[in-house]
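Note sheet for the following structure.
All protein chains but one are shown in place.
Take a look at chain A:
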C-alpha cells in the first residue's frame, strides 16, 4: 500500500484493521497526530486528506491509499511555521498541547472550506455566495475539536488572527 504523506511517498503493508491514525503513529513514527478518544468525538487525530480535514481514527488506512495526507509535521515549510502555528504561540492557543496538532490541522482545513464558500450551521443566509467571518462562525466550524484544558479563548484568538482578516462580532 502507498500514501503520500507530507509530500513524501510512503509504503507499508499493514493489516486492513489499521486506522490511518495508527498508520501515521506506529508505522511511520509521525506521532504529532494524537489519539484522544479513538471514536471520532474529540478531533485530536485531525489530519488533512487532499486538503480536507478528517478524523484519522475513523479512517481505515487501506481506504486512503494513493491520497495526499498532511499531518501537523507537514504544516511548516522549510523551517518556517505555518501562520496558524505562529498564531497559536502568539495567542496562547494551548495549555497541555495534546489537542493542538488536531486544532492546527482543523483550522487549516476550515480556512479552505470557508474560502470555497461552504456554509456552517450558524450561517444566516445559506443561499449567499459570500460568507462573512464571525466569532460564531469560527467556533461552530471548530466544534469538532475539543480542548479539555479549556484553552478555547486562546485557540479562537489564534485562529482568528491567522486568517489575516478582521473577525468581528
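We adopt the following convention: a residue touches a chain if its C-beta (ideal position, glycine included) is under 8 Å from a C-beta of that chain, and two chains touch if they have at least 3 such contacts; residues count from 1.
Note that contacts and distances are computed from a predicted model.
Asks: Hey, which one's the missing chain according to UniProt: "ABC transmembrane type-2 domain-containing protein", "Xanthine dehydrogenase family protein subunit M", "Cytochrome bc1 complex cytochrome b subunit" or "Ferredoxin"?
Replies: The chain we cannot see is, by its UniProt record, "Xanthine dehydrogenase family protein subunit M".
Asks: State which residues belonging to chain A touch the missing partner chain.
Replies: Touch set of chain A with respect to the missing chain: 15-17, 19, 38-40, 43, 46, 52-55, 58-60, 62-63, 106, 109-110, 113, 116-121, 123, 126-127, 129, 139-141, 143-145.
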